[in-house]
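One protein chain is absent from this view; the other protein chains keep their places.
Going in written order, the chains are labelled A and B, and every chain counts its residues from 1.
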Amino acid sequence: MRKQLMKGNEAIVKSAILAGCRAFYGYPITPASEITETAALYMPKCGGVFVQAESEVAAINMLYGASAAGVRAMTASSGPGISLMQEGISYMAGAELPCVIADVMRGGPGLGNINSEQGDYNQVVKGGGHGNYHTLVLAPHSVQEMADLTALAFELADRYRNPVFVLADGFVGQMMEPVEFPEQAVAAPTPHWAVTGTAETRSNVINSLHMGADELETHVLELEKKYRLAEQREARAEDWFTDDAEIVLVGYGIVGRILKAVTAEARAAGIKVGLLRPITLYPFPVERFRRLLPRAKLFVVVEMSNGQLLDDVRLALNGARPVEFLSRMGGNVPSHEDVYRFVRERAHALKTAAGAEEERLAHV
Amino acid sequence: MEAKKQDRGLLRIDRDECKGCGLCIEACPPKVIALSEELNHYGYRTAVYAGSGCTGCGICFMACPEPGAITVLRAVVHSAARTALEGSACASN
Partner (left out) sequence: MSSDTAVEYEVAQGRSKSFYPRFERKDELQHQTHYCPGCGHGVVHKMLARAIDELGIQDRTILVGPVGCSVFTYYYFDLGNVQAAHGRAPAVSTALKRSRPESIVISYQGDGDLSAIGAAEILHAANRGENITVIFVNNAIYSMTGGQAAPTTLLGQKSTTTPEGRSALGEGYPLHESELLATLEAPVYIERVGLGDNKQIAQAARAIRRAVENQVRGLGFSLVEVLSPCPTIWKMQPVEAQHWVRDVMEKTFPLGVLRDRTREAQPRPAPATPPALEEIPRLLGLEHGERLVKDERQVLNLAGNGSALKRTGERARAAEVDLEVRIAGFGGQGVLLLGEVLAEAGLESGLEVSWLPSYGPEMRSGTSNCHVRLASQSIDSPLVSAPGILVAMNEPSLRKFDRTVRPGGWVIYNGEEFPADCVRPDVRVVALPFTKIAHELGDARASNMIMLGVLLEIAGVLPDASVAAALRRLVRNPRWVELDERAMAGGRARYREMFAEVHA
């Protein structure tokens, strides 16, 4: 299909519909509203349901209903709205209902502002609702990935019967880039566990209540099995000049794009820099970090939040290498120039340290 | 199960299901339900049918909160000819 120039927020909806999504429930919030608006335009035309809910609380519970009815369903919101949805997300994880939630992050906490930020990392990646569950989280860094990862999100949601996030930021949602969609739309089959109002599904129950201690523990352990499986199979990351990298930059979403530009410039200047860009934030691509240990001397985490990604990188490295941290918040973006300067300084420091070490060894 | 006086109605009470709330006793217009003296398996005094006088109105059934504690039966009048034809088939009632 012909490449079209399109906003990330629009690409999400078109990709979702092509992937068989036939229900959208949303509540307006900048910078995610265009997703809801685009769904309002296309969902009914394509035979799906669109309702603008009275709140994000209602929207996520409508998703619960649509998913219970066996329909691929999605919503979209941003920080404050995602906070309100957390109860419903926990219920959906507990009742093993698939759904896709797009979070186009804005500034926080509180009303924060509508600028692009990455402060929802913890509430999304760490499962901001109550109880023992995870959501799978995909982090696009381009409009093409907004489309591709949305389609993947529906696959994963059904495969694991679990909510899946597409965690984007205001920039990736608002920017336009050429995007290519699959030629064919997919028909999603109705899952066998759904409650559809038919004789065949009459005995099905959608429920997250387990009164007995053993009963609930067994249920949670079953969920855990799914999460272990997802950790083995679904972790994704992009390596960008990491083969011989001594300094490994780490960032996701729009930051990943900036880090690619920085890598290009640093490489041109002869600095051995690479980028490891997590595409799944849960499961976190831990192995991909470990794989870089033989050559990597330093990891630099760049994010538009207060060290939320940093925590996961530290856990992944488990103290094996030093980790440095660069961050801007409130809608400020870590600039190409600032990150490049930082990298150049660190590269210089590493070189000096290596030289001193050589000299020390020479004198032994 | 045959009613001696050929009442219009007949009551069956599942004593294991009854919690003895007494709402059926209150509801019953001809007052033919009472609370048992002895306790059931779960320690409740339960509703018991007096044995006759049920009109088959079914009011006690809806007053009772348990889905299957009370079953109300109603008399069906058959002609002798029909009884002769279907009698054996209906005997299980």
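Everything below uses one rule, namely that contacts are C-beta pairs under 8 Å (C-beta built on N, C-alpha and C of every residue); 3 or more make two chains touch, one makes a residue touch a chain.
Everything quoted here is computed from the prediction, not taken from an experiment.
Participant: Taking the full complex into account, find the residue in A:I82, A:A157, A:I258 or A:M329 that is in contact with the omitted chain.
Facilitator: A:I258
Participant: Can you tell me which of A:I12, A:I35 or A:A66 touches the chain that was removed from the display?
Facilitator: A:A66
Participant: Considering the whole complex rather than only what is displayed, give the residues of chain B touching the chain that is not shown.
Facilitator: 1, 3, 6, 9-10, 14, 16-17, 19-23, 26-27, 29, 42, 44, 56, 58-59, 61-68, 70-80, 83, 87, 90, 93
Participant: On chain A, where is the contact patch with the chain that was removed from view?
Facilitator: The missing chain touches chain A at positions 1-5, 14, 17-18, 22-23, 25, 30-31, 42, 45-49, 51, 53-55, 57-59, 61-66, 68-71, 73, 87-88, 91, 95, 114-115, 170-171, 174-178, 181, 183-187, 195-199, 201-209, 254, 257-258, 260-261, 263-265, 268-269, 333, 335-337.
We adopt the following convention: only the chains that are shown with their structure count from here on.
Participant: Rounded to the nearest whole Å, what is the centre-to-centre distance of chain A and chain B, using the mean of the C-alpha atoms as each centre?
Facilitator: Their C-alpha centroids are separated by 63 Å.
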